[in-house]
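Here's a slice of the assembly, chains where they normally sit.
Chain lettering (A, B, C and D) follows the sequence in which the chains are written, and residue indices restart at 1 in each chain.
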Amino acid sequence: MTTAEATKLLEKFRARGVSRAKVLQAFQAAPAVDLGFAQVDTHRALRKGFPEVIFGEGKTPAQVLKITQKLLQREQRVLITRVSPDHARMLRKRNKYAVHHQLARCVTIDKQPLPKRAGTIAVVCAGTSDLPVAEEASVTAEIMGNRVLRIADVGVAGLHRLLGRVAELQSANVLIVVAGMEGALPSVVAGLVSKPVIAVPSSVGYGASFGGLAALLAMLNSCASGVTVVNIDNGFGAGYAASQINALASAE
Amino acid sequence: MTTAEATKLLEKFRARGVSRAKVLQAFQAAPAVDLGFAQVDTHRALRKGFPEVIFGEGKTPAQVLKITQKLLQREQRVLITRVSPDHARMLRKRNKYAVHHQLARCVTIDKQPLPKRAGTIAVVCAGTSDLPVAEEASVTAEIMGNRVLRIADVGVAGLHRLLGRVAELQSANVLIVVAGMEGALPSVVAGLVSKPVIAVPSSVGYGASFGGLAALLAMLNSCASGVTVVNIDNGFGAGYAASQINALASAE
Amino acid sequence: MTTAEATKLLEKFRARGVSRAKVLQAFQAAPAVDLGFAQVDTHRALRKGFPEVIFGEGKTPAQVLKITQKLLQREQRVLITRVSPDHARMLRKRNKYAVHHQLARCVTIDKQPLPKRAGTIAVVCAGTSDLPVAEEASVTAEIMGNRVLRIADVGVAGLHRLLGRVAELQSANVLIVVAGMEGALPSVVAGLVSKPVIAVPSSVGYGASFGGLAALLAMLNSCASGVTVVNIDNGFGAGYAASQINALASAE
Amino acid sequence: MTTAEATKLLEKFRARGVSRAKVLQAFQAAPAVDLGFAQVDTHRALRKGFPEVIFGEGKTPAQVLKITQKLLQREQRVLITRVSPDHARMLRKRNKYAVHHQLARCVTIDKQPLPKRAGTIAVVCAGTSDLPVAEEASVTAEIMGNRVLRIADVGVAGLHRLLGRVAELQSANVLIVVAGMEGALPSVVAGLVSKPVIAVPSSVGYGASFGGLAALLAMLNSCASGVTVVNIDNGFGAGYAASQINALASAE
């Protein structure tokens, strides 16, 4: 039942063309989705400015393009994650706003970039092999209107490099820490700051890393308070949650 | 090297009672901890008001009491988690501020409760058996100066109860969602709100729940954006991280 | 918004005491739960006659009694699963309809037993150690209005005993097959009948049975078509699903 | 021993051309398979109309063709699952009834489609990446003579889309719910309907989804009654079991 239809029904009721019981029944029987949709719409409105996201992996370039174009009819910006070079090529050929973030394996299309929030999100990683996941997090956070401070190459086995950047770490509102192998970095970072830390296990490693399981378990068992965890290699998820937190901090 | 000692050294240097090389060496050799401590102290200051936490499990009542009393010499409040009835009895006998939160298996001692922040933390759970974990999160959040909104008995298999509380869910700055069994509740809640959701898998269940593993994996794989996860049954960790986020939101 | 309130609103609208916009808004803003509840109520009505179920494990006898009595104010029958002898004793002392099914670890309270459906549910198990799970399934199916045919001691290592009961197996509308150890029985049974088979892995076994995991995996990998699986030791779940299927078969 | 042979033996016995002991021995020694076959034949007859199924994966197109043609000598219809494009090409070139269901990765050959049963099987899935599994279930159910209602894109993170289709969900006799990632959809659906729900974990996901394990465990631990589970990605198994249940419902 659309608003138009509901209007018509109410007028008919007032004009005594339909019984009260019928009206009540109509509203009660109204598919939850209509009311729900309204609710969701409001909700959507609250989230305005957040990009729609397309997971590129396992889709053909043509499929990705089609979904992207449909979304762009009503959205100012779209984020496409886990893209192949073919995806990127197709999107850039067809859309002048398309930017290919190679390391992050993302394409962003942002017709009207959001103004940046006040606070900063730090994205920290240890090794160069964690960079793709860290970059996915950074690109996600940026398109959602956040300033991102990238801090790379600060593994726990060389503490001095990490300690040298404590001030920067402490300046962020929220920190995303990506680590593979033994996954210790989030615990160490969380011990140095008072802000929330989102840990992202990466699947980097071999042998008993079991595709990131070792790092995942380590992060879940962090001895430092204030650490929460997302799925293995889920840079997007970390960037999204960090943006939500930063939005709170920025008094929106 | 304390500040007093450093002062003395510098004066001696100016008075030419000690060579420049010696002074430089002294500062360079200064145990990192001294400088570090300063750093940490500042850091501590920033975290002021956060309770010290004692993990009671596996400690004798006497041990817990001793640690508690030591902490209370310099802290206004202490949180003791995973307490047995014996722990609680001993603590209450010896400290008039001690409150035993039975369901949460916590004791709090708060000589001067913190003023409450503006925003709210919602603590949501599905079944009555998730309540102990949810309460541990709530008690943690409360002693850290947060208002907590408890929403229980809203499992995914009875959506109407959950939907009936959407407005309350949406009013919170950050949500803690505890669930055992299939661990689906955080995904559903995160789809209804625009704020960060911290998922806590509980070990409630039997058979192939494998002590909370099923719920943990489900939460890590949440299809809803904005969900981060803490360890199984780690209500304290969720409460702590939520408080950090709420503190940000409350513009501290 | 209750029906009474909605009625009042509509009459006020007809009497022009409130604008159409306000009415529309009220209905759209109506907490989903109200409409949802109606929906659920209808839904409930459809499920009428199905017992309410209480999971006894981890609750005190007093708690179980309290929940039971509350349910009995509006229900004709209650099933309490995973009861201890203490639960049973308390319930039987306080309710004359309470029956303790020792092997099944259940108590049933059925003030007005449902008439039995036409079709039969067969509950099959191999060893005596699977009996508690099989009985939980049987008791569940029976209180939900089904005839149950119990077939025990027909393991795959002694096929003749199983083959001797093929006619009985084939007479059932739906079959519940409980097995621990290698979990092979459901595959063999499903090869002998044309009706749906619900497999229940039991935690019976030792060593590499890993608490029922071996049987669970075997059942999920069944080479026989028509086998679906429930959680380890979940006799209740199997009985419930079987009853749903038998209800369909009995043209309700 | 065929019936013809048995007849001959009995006549010879009556004509005293063979001793009673020999006859008894012959019948007792008759390979179980002969009698068994009779039994199975009857059994087969009961299952008439059910398609033979060929698992294409790991077989060459030539092998699949050969098995298919052999089956078609005595069957009206054949279902070939997990086909490659090469399988499909070969089969379509050689059989005019062959239909390639690309998304479902199936070929059906149905010389004389079965009349449709009265009831409906709903096949529900959340994301587009679950579609191949959902379609395998749908194609299986359809060739077995069932009407299928496809409901896609109704994930738990966007409840309104799901709630908008509750009436359709409730209209089905049995529901197949496919979900990857956190596997929460079956629990939510089962809470909205009173009919049996067959949950199919899909291997869609990454990181800690461990190839569908996360969804599988979630479904086995469903808090909603009436959910049974099949193997990861086993659309065929779900379609087959659902057809068995719908056949019961349709009073066959």
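Note that a residue touches a chain if its C-beta (ideal position, glycine included) is under 8 Å from a C-beta of that chain, and two chains touch if they have at least 3 such contacts.
Worth saying up front: this structure is predicted, and the values here are computed from it rather than measured.
Total copies of the shared sequence across the full complex, per this structure file: 8, with 4 shown.
By definition in this document, only the chains that are shown with their structure count from here on.
Taking only C-alpha atoms, you rotate chain B by 90 degrees to land it on chain C; that is to the nearest 5.
Centre-to-centre spacing of chain A and chain C amounts to 40 Å, using the average Cα coordinate of each chain. Here the CA centre of chain C is 25 Å from the CA centre of chain D. Touching two or more other chains at once are residues 158-159, 163, 166, 192, 207-209, 220-221, 225 of chain D. Contact residues on chain D toward chain C in their complex (touch as defined above): 39, 43, 46-47, 53, 119, 163, 166, 170, 173-174, 192-196, 198, 216, 220-221, 225-232, 236-238, 240-241, 244-246, 248-249, 251. Only residues 31-34, 36-37, 39-40, 57-58, 201, 203, 212-213, 216, 231-234 of chain C touch chain B when the two sit together in their complex. Put simply, chain D touches chain A in their complex at residues 129, 158-161, 163-167, 206-209.
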